[in-house]
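What you see is the complex with one protein chain gone and the rest in place.
What follows is chain A.
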């Protein structure tokens, strides 16, 4: 449709276009549009929850949350692309080099920050024991007892916490995951 092209033109002036080729943006827009049942140019949380594979993902709600900016209930196409840009593989960085001084969205650091924020619900830049427990509970359901889960959480914090404040900061988080191939685990291969 004609108005779709206008959106693409406007989007092309933003930084997000550096992460995706023109044909990829077209396909992503088509996907965005098919998810947008209300046809109002923005996605709500219900639109995401309609995807069965996402609805059965234990971390589904947290992932959906990551798309929505602080306190908002709608995400537009630009925001949609911006979040997806985190999952671009790392070697495809040539296009985004030199745009500005800040790091590209799909750098290892930014991928780790994305994962960190899945834990850190209150955005205080620390993963508390409660926040860790919440995520653990989401992932195991009813299959592990409170005591066992509690001790798993305690052990995890103990091993990661270096400054003794009983919570995990972002730099401690990075240290814990330094041997993990984050680039591969947090990348999606976009075709064309």
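Rule of thumb we're sticking to: a contact is a pair of C-beta atoms (placed from the backbone, for glycine too) under 8 Å apart; a residue touches a chain by one contact, two chains touch by 3 or more; residues count from 1.
Methods note: contacts and distances are computed from a predicted model.
Per the UniProt record, the absent chain's protein name among "Vacuolar protein sorting-associated protein 51 homolog", "Phospholipid/glycerol acyltransferase domain-containing protein", "Glutamate pyruvate transaminase" or "ATP synthase subunit epsilon, mitochondrial" is "Phospholipid/glycerol acyltransferase domain-containing protein". The chain that is not drawn here is touched, among residues A:44, A:57, A:74 or A:110, by A:57. Of the listed positions A:44, A:74, A:110 or A:156, the one in contact with the omitted chain in the full complex is A:156.
Contact residues of chain A toward the unshown chain are 5, 24, 26-28, 30-31, 34-35, 48-60, 63, 67, 84, 87, 114-115, 118-119, 135-136, 139-144, 152, 155-156, 159-160, 168, 173, 176-182, 185-192.
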